[in-house]
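One protein chain omitted, others in place.
Coming up: chain A.
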Amino acid sequence: MKGHAESAAPFVANEPRAHWHDESLWFVRVKRDRQAATVPEWEDLRSTASAIKAHTLSRLADYLEEFERNATANGIHVHWARDGAEHNAIVLKILNDHGVKRLVKSKSMLTEECHLNPYLEAHGIEVTDTDLGERIVQMRKEPPSHIVLPAIHLKKEDIGELFHIQLGTEKGASDPKYLTEAARGHLRERFLGAQAGLTGVNFAIASTGGVVVCTNEGNADMGTSLPPIHIASMGVEKIVPRPRDLAIFLRLLARSATGQPVTTYTSHFHGPLPGGEMHVVIVDNGRARILGEEAFRRSLSCIRCGACMNTCPVYRRSGGYSYGYTVPGPIGSILGPQRDPAAYGSLPFASSLCGSCTDVCPVKIDLHHELLAFRQELAKKGYLPWQKRFSMWVMGQVLARKWAFLLGGRLMRTLMPLLPRALVYGPWNPWGKQRELPPMPRESFRDLLKKEPR
């Protein structure tokens, strides 16, 4: 598996586009700030949300059982899946039991994590992602590059070209309004022809046995009110105790995600359509194990708003695909290596540890501290490449000895300006790939300080 830096290379090679990507996401971050500022109790809301999550995680099994009891009483079928394969098999069985061949989906990162689409397609089911961004990347046979803005890496001209080929829009047309209208028509046909709808779950309420789904487009509502069967896939961590706790998260979610006061539709499902069926599939897929890890369990509090991505200087400049994991950005850099440290070991290093992610996280996950802790974990377990281990060892030796440190500084100041460029910026200096070293000072800080009158 390629590391983050290698995977980012093609993205950063196109400098104007990388710059545009950076600006697009910063624009969303600015909108988030503006919305957060309209709520004077914003910081209290974050602390409360964090504490509700900590409480819920400390009693997760009880709340899931309570949810199951109440959901069953509401006429919802509740299923449990240990992993992605079991989740996919449950979904397929529900579809097969009803002879469903056409499924419409609204956004669900969990089904991305479980690789549901290819599995269902291999079993003869036509799967249509209906969130506009997700439909775009599905047509391109790509995964989403961002959890809230799946097609943020594409320009309108790319989408115009795609729609021209797939939907017969005019060649060269790239007006977002025109393209969205074309998608609306195309997806209405899919909604009307679907036999079942699948959604993710933003929140599940234990005390009432219902699930809540938030969208701006209304695709989850179309997908669950036209076909008679609704399947909702939820990770175990989506549970909140009561409706009044849900209120706290709804005040934070859309403001943090896209800088809106709330999503257009916040739909509460407490049972099937009359004459229909509703199923909830509760998925663990490694979450119970993470719950036992003191240093990383807070990552289970994530409500998938994407604010950490929008603000992250590394994500903004390297793009979602450079992470190679379903969830990119700072939170993905913790979730990925938790699942598979060998495959995603480079992700905790895809960070400057600036802490901006921690500052914007609506549930106060200590993201940059966890990233640092993860680096230490990976080092202890021997997942670091030899170059990194060796250079760290050298630095350790130098920093532990005053004479070595002083000598090192002197050599840098005197020899560096004399060395040919090819030697300094060779392949052994990945830091210098797109950056220039500052000019070497003539004197060290220590020398300057000595000269200062006391």
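To be clear about the criterion, contacts are C-beta pairs under 8 Å (C-beta built on N, C-alpha and C of every residue); 3 or more make two chains touch, one makes a residue touch a chain; residues count from 1.
We take it that contacts and distances are computed from a predicted model.
Per the UniProt record, the absent chain's protein name among "MoaD/ThiS family protein", "4Fe-4S ferredoxin", "Acyl carrier protein" or "LUD domain-containing protein" is "LUD domain-containing protein". Of the listed positions A:8, A:28, A:103 or A:367, the one in contact with the omitted chain in the full complex is A:28.
Per the touch definition above, the residue from A:54, A:353, A:398 or A:412 contacting the chain not shown is A:54. For the chain left out of this panel, the touching residue among A:202, A:267, A:311 or A:338 is A:267. Checked against the full complex, the one of A:16, A:99, A:172 or A:292 touching the unshown chain is A:292. When you scan A:84, A:143 or A:210 for touch with the missing chain, the hit is A:210. Not every partner is drawn; the one left out touches chain A at residues 24, 27-28, 38-41, 44-45, 47-48, 51-52, 54-55, 57-61, 64-65, 70, 73-76, 80-82, 86, 130-133, 136, 149-152, 154-156, 159, 176-177, 179-181, 184, 187-188, 191-192, 208-210, 216-219, 221-222, 225-226, 236, 241, 243-248, 250-251, 254, 258, 260-273, 282, 284, 288-289, 291-292, 294, 297.
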